[in-house]
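Only one protein chain is missing; all other protein chains are in place.
Moving on to chain A:
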Amino acid sequence: MAAQTRPKRPFRWHIGIFLAPAVLVYTAIMILPLAGTLQLSLFRNINQSQVFVGLENFRTLFGNPNWSVGFWNALRNNVWFFIIHMLVQNPIGVLLAALLSSPRLRFSAFYRTAIFVPTILSFVIVGFAWKLILSPLWGVAPHMLDLIGLKSLFTPWLGKEEYALTALSLISVWQFVGIPMMLIYAALLSIPDEVLEAAECDGITGMSQFWKIKLPLILPSIGIISILTFVGNFNAFDLIYTAQGALAGPNYSTDILGTFLYRAFFGFQLQIGDPNMGAAIATMMFLIILGGVCVYLFLVQTRLRRYQF
């Protein structure tokens, strides 16, 4: 068999042709702009012409306190934004999915839809709706707290440096909790009944069944959700922009990398945009996200155990 020379296969053109549309579209709308951004960050506008300056823009970004203070502040805020999502959004998502997948729950389709709906709302609607809900003047939040006698707990959260970012993170959690819920729900449904029945035969029921059987089985989904949250949070911009404006007040306390990039790139009010510094910040965001995704892929995902049924 091995000695027999096969007839030479013709070059398989169809593979290239079938791949071409996807490759071309992806190159045109993803790879080229990304390369353009990286390139832009290495240039600087000097006397109306683009001059190659190497890593000078990055030196400014990290060396000049006018830039570096803003950058580290934005990064710190962004990390906090991410932590809130990981600590609040994902556990609540898992909890909701566990409740929804319980066979005894009635109206589960209704709850599922209701919880998922905010995810498909526009950021602009979410931003303005919450601004109104939390408004100290006409909002329903102070009224509702008043009804249960907790008016003293109300403060203008979005206007206080110490609360604004947390409040916005929670708004974002409210909007996006449907996504982990749906993914985990799907993962829970895909656990075969035989496994659960076997567990019941071994006397593992109720909560311990969740911790010992279900949770290990949905861990890969939780991993995917974490990475989606990470990428989404470090690219976030819209909610802060609609709720707090481009200056991300009060006192830059809600400034995240997205708004910082926006101000640098496009300028704001009297500040004139600087596309080169903006591209440098965008490059840093790209590297941070790339780093995070790599850590996940190489350190976490390879260790996750997968079960085949």
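To be clear about the criterion, contacts are C-beta pairs under 8 Å (C-beta built on N, C-alpha and C of every residue); 3 or more make two chains touch, one makes a residue touch a chain; residues count from 1.
Keep in mind that, in the parts below, contacts and distances are computed from a predicted model.
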Missing subunit (named according to UniProt) among the choices "Carbon-monoxide dehydrogenase iron sulfur subunit", "Probable sugar-binding periplasmic protein", "PTS system, fructose-specific IIB component" or "glutamate synthase (NADPH)": "Probable sugar-binding periplasmic protein"
Residue among A:Phe81, A:Tyr185, A:Tyr252 or A:Phe265 touching the omitted chain: A:Tyr252
Given A:Ile115, A:Leu134, A:Leu168 or A:Ile225, the one touching the chain that is not displayed: A:Leu134
Residue touching the undisplayed chain, where the options are A:Gln50, A:Asn73, A:Ser108 or A:Thr155: A:Thr155
For chain A, residues in touch with the removed chain: 64, 66-67, 131, 134-138, 142, 154-161, 244-245, 247, 249-252, 268-272, 274
